[in-house]
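Removed: one protein chain of the complex. Kept in place: all other protein chains.
Chain nomenclature is as follows: A, B and C, assigned in order of appearance, with residue numbering initiated at 1 for each chain independently.
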Amino acid sequence: MTQKNVCVVVTSRASYARIKSLLSAIQGHDSLRLQLVVAASALLHRYGSVVDVIESDGFKPNATVHVVIEGTSPETMAASTGLAIIQLSSKFQDLKPDVVLTIADRYETMATAIAASYMNIPLAHTQGGEVTGSIDDGVRNAVSRLAQLHLVSTDQSRSRLIQMGEDPTHVKLTGCPSIDLIANTSLDTDGLLDQYGGVGLEVDLTQPYLVVLQHPVTTEYEHAFDQIAATLEAIKGLKIPTIWFWPNVDAGSDEISKGLRRFREQTRPDYVHFYRNFTPEDFVRLIANCACLVGNSSAAIREGSFLGTPAVNIGTRQHGRERGDNVIDVQPKPPDIITAIKTQLAHGRYHRSSLYGDGKAGRRIADALAEPLPPIQKSLTY
Amino acid sequence: MTQKNVCVVVTSRASYARIKSLLSAIQGHDSLRLQLVVAASALLHRYGSVVDVIESDGFKPNATVHVVIEGTSPETMAASTGLAIIQLSSKFQDLKPDVVLTIADRYETMATAIAASYMNIPLAHTQGGEVTGSIDDGVRNAVSRLAQLHLVSTDQSRSRLIQMGEDPTHVKLTGCPSIDLIANTSLDTDGLLDQYGGVGLEVDLTQPYLVVLQHPVTTEYEHAFDQIAATLEAIKGLKIPTIWFWPNVDAGSDEISKGLRRFREQTRPDYVHFYRNFTPEDFVRLIANCACLVGNSSAAIREGSFLGTPAVNIGTRQHGRERGDNVIDVQPKPPDIITAIKTQLAHGRYHRSSLYGDGKAGRRIADALAEPLPPIQKSLTY
Amino acid sequence: MTQKNVCVVVTSRASYARIKSLLSAIQGHDSLRLQLVVAASALLHRYGSVVDVIESDGFKPNATVHVVIEGTSPETMAASTGLAIIQLSSKFQDLKPDVVLTIADRYETMATAIAASYMNIPLAHTQGGEVTGSIDDGVRNAVSRLAQLHLVSTDQSRSRLIQMGEDPTHVKLTGCPSIDLIANTSLDTDGLLDQYGGVGLEVDLTQPYLVVLQHPVTTEYEHAFDQIAATLEAIKGLKIPTIWFWPNVDAGSDEISKGLRRFREQTRPDYVHFYRNFTPEDFVRLIANCACLVGNSSAAIREGSFLGTPAVNIGTRQHGRERGDNVIDVQPKPPDIITAIKTQLAHGRYHRSSLYGDGKAGRRIADALAEPLPPIQKSLTY
Partner (left out) sequence: MTQKNVCVVVTSRASYARIKSLLSAIQGHDSLRLQLVVAASALLHRYGSVVDVIESDGFKPNATVHVVIEGTSPETMAASTGLAIIQLSSKFQDLKPDVVLTIADRYETMATAIAASYMNIPLAHTQGGEVTGSIDDGVRNAVSRLAQLHLVSTDQSRSRLIQMGEDPTHVKLTGCPSIDLIANTSLDTDGLLDQYGGVGLEVDLTQPYLVVLQHPVTTEYEHAFDQIAATLEAIKGLKIPTIWFWPNVDAGSDEISKGLRRFREQTRPDYVHFYRNFTPEDFVRLIANCACLVGNSSAAIREGSFLGTPAVNIGTRQHGRERGDNVIDVQPKPPDIITAIKTQLAHGRYHRSSLYGDGKAGRRIADALAEPLPPIQKSLTY
């Protein structure tokens, strides 16, 4: 029997964590053959050389594609998208995949979708139908219109796609593979930090600690510096041991990095340790065990709901995303952030929610990909 | 009062005809200033140097952008989209428009939408909510998800966008500017062909004649040669005086051009005249007066409905598009095409339909653009 | 023994003819493995789909690269060069050649050279040290400065490169592979034209006939139309059976094509047949046998000198190129062109000259590539 070539394009730390269990499921599936393209910030040292993690996990990229034009301004994000389309279409021409899978809502997600669409390659998409803040909503919805097969995380997401006119047969509720990762990972934190360098305090993971992830909001990128300053001010007020991650590459991330560097140089804080990148599993361990997850990462909402991790979500970036009980939303104002963190520290862990999946998404998606694919020409239902 | 900069990106013969009345309306509007970008096939001799027509109509392009990578394969369409994003984002950086307007559903439409979106420039879109065949549907819908302001042609289009979750306040039923062009053009055909060269028979416009426009279907581009062969066979069977236009640039257009050239060289037909390009007005005159419009152009359905022109629509390219009574749909089979043309010749002209507009779309769109723009961050309604 | 990967980038009709015997010699060499990249106009129908000829000759491209941005203006030539660098560097990354070979002096030659240089891949170059007119001189010399191994056609070319400071050890006088092609081709013209379509008169090859090849001069591209008009006027004055080839893709080629089309439509000449492309061998047969070769192609000088074909070279494009006795140079003025053609018709064939090679270049170049390559870091001698 001939196998179906499934080309997955992984472009960032976050997208790898959200797809890793699927990569394994594809590799283990009799009817599927994995074609792995690693691109964009997943290749860059500044963003933690995710490609090295991918390779040490036993996946061998079929192609690597450099597309990040430095500058992290809106213009370079647009131009990087253009460059990604040029480079990915060339790789698709070589790889001749039967189906391309694109993840979530980043600019490379869009580039992947456009390259596949114009090359008449069926497109599968994860995380369609979700709602968040920022330009990501528009991108995610646009990609859904180009995709033939939708592999969604929540029941509400499925309903939204169907209401938009997508054929219910091709909208599969699978859960998110990021939850698989949690379900299959021992959450023991022993020796967790040993292999990571990073800068600053050595955090004792047996004591309460915070984890901060704050990314720029691309539609408010000119406020990135002020927004990170508010969070820094709050953490400075609390002086609880804190593990802080550098931001994703996006319009505004230079401003955030600048804020972090300036804070470090001026304050020389002895209660913060900065890291670039963890393996997805180690990251899960870290947040499973932390006293509170702070910032605007979707991990607080997605992985956090399954883990029951108390979380403080700052600003508009996750606006509209379905969430469990574990999240308190606040404005980017230091006193509000401090109060919310204290509330969460007092509350402690929450009950597990399977809002974003039950831990079997990878296998379900692989099975969906192994079935006959929807026709390339979609008919929407109104 | 400061004027709002409205940047319109015109990329082809068809998109110019569908926007010309709006360009005039923007120029004549107190609150608006036109920024005209001419790009892609609108710059190319092979596709009729539409830029020359635009300039002789009195519009002065603020920028021209070459983005067509030769090859008209799926891969080059994707890569051209990428190149267009790179080039357009650079021009938007220079022009700093307050709003960008993109037209319909071509790959450059998508490129324009992506460049504007990642640069946080509000996006207005015409022809959203329509349904047709081919990849155009996916592209059109994806662009709608990125656009903040929708300027739609038909009532049904408006309903579809609202059902997809777009805010009804920002979905304006304006009609299509292509109808304005008809309403404002004298349909007299005297001396119409004098200024155009082209190859073949001199057609007498006072006698019954056919007009053929057949473009490749991008999702079926490998059948382009066979599809054009069917139409050529039918026209050869009828031997009625025929005016035939070269196709748009798209995956498959090389195949169609090859079919036309081979037909011309082998058959040396004395009943066909080939043309590359007409002004939009002359094109309207030509089809207003023709006995039957044949092929798969949307002009048969859009302009044709207002003009009451009998039309034979071949194949899947216009599948799903709202149509008036003037259209007979057929498969790409010579006998079916011949029968349908004969039926239309027997029927003669149809009554005017205002399905796609009443002739005042340009002014309505200009007024909509002059109002405060929707927020860049959309909230969809479910 | 491991074989050395030799990557040859073929980008046009002319460059294929100038390298074909080398491709065979590499394939037949124990120490070498051929990696063939076909790019640019060699892929395009408009320029004769040279890739089809290459494949029917038994060569299998390892990669194809679309880089021609339509418009044939100076800006699109520059941008196409940029796109070619992006695409070729991606292919070199995949193919990992031990040495890249680039041909002559076209913009893709430059793109190939730059991609290889920045990727630290040794670069071999044919036709270095020659002198011609137009921007080609600058490009050819610039490529020579980037190349480590020079495979030159004439003794004088070798001297020039050494005088420029190139290490004599790495400047090999091999002759031009285009001469190999002639030496190995039967020059019989029986049935030569049967397989080619083209437009116009059926030429009887047993009677005297002209062959015309006229390309735009890129530094004078705005005069392209006038220049082709002069040649057309001369041919119209002579009315000798003429085989005319469409021009290469370059700034100005649209103007030349326009001139040819207009001439054909207005004059409907019964003494000219237009062709797009011949196999290199058939082209050699055609010019070996013709009464006079007219235009500004280097074939008149290069292949013509070995074949002894009477030639009339028009304008500046070949200015400075070493030539044998077979060439008469004229200005682009109809009377001068007519007089020169008549002189050549009266003279008849010339004696063979081995100025550009003796027919064994391909094997010599393959042997040179099989030897240890020069160091990537050149030391020039002054």
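Simple rule for what comes next: a contact is a pair of C-beta atoms (placed from the backbone, for glycine too) under 8 Å apart; a residue touches a chain by one contact, two chains touch by 3 or more.
Because the structure is a prediction, the values reported are computed rather than measured.
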Sole contact to the chain not displayed, among A:V9, A:L32, A:I69 or A:M119: A:I69
Residue among C:A104, C:I135 or C:L210 touching the omitted chain: C:I135
Residue among C:C7, C:I114 or C:L286 touching the omitted chain: C:I114
Interface residues of chain C (partner: the chain not displayed): 74-75, 77-79, 81-86, 88-90, 92-93, 107, 110-111, 113-115, 117-120, 131, 133-135, 137-139, 141-146, 159-160, 163-165, 218-219, 221, 251, 316, 320, 376-380, 382
Touching residues (missing chain, whole complex) on chain B: 63, 65, 83, 86-87, 90-91, 94
Interface with the undisplayed chain - residues on chain A: 43-46, 66-71, 73, 75-76, 79, 83, 197, 199, 254, 258, 262, 265
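Basically, only the chains that are shown with their structure count from here on.
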Classification of the chain A:chain C interface as same or different, half of numbers criterion: same
Inter-chain centre distance, chain B versus chain C - centres from mean C-alpha coordinates, in Å: 40
Centre distance in Å when chain A and chain C are each reduced to the mean of their C-alpha atoms: 52
Residue numbers of chain A (touch at least two other chains): 83, 86, 90, 93
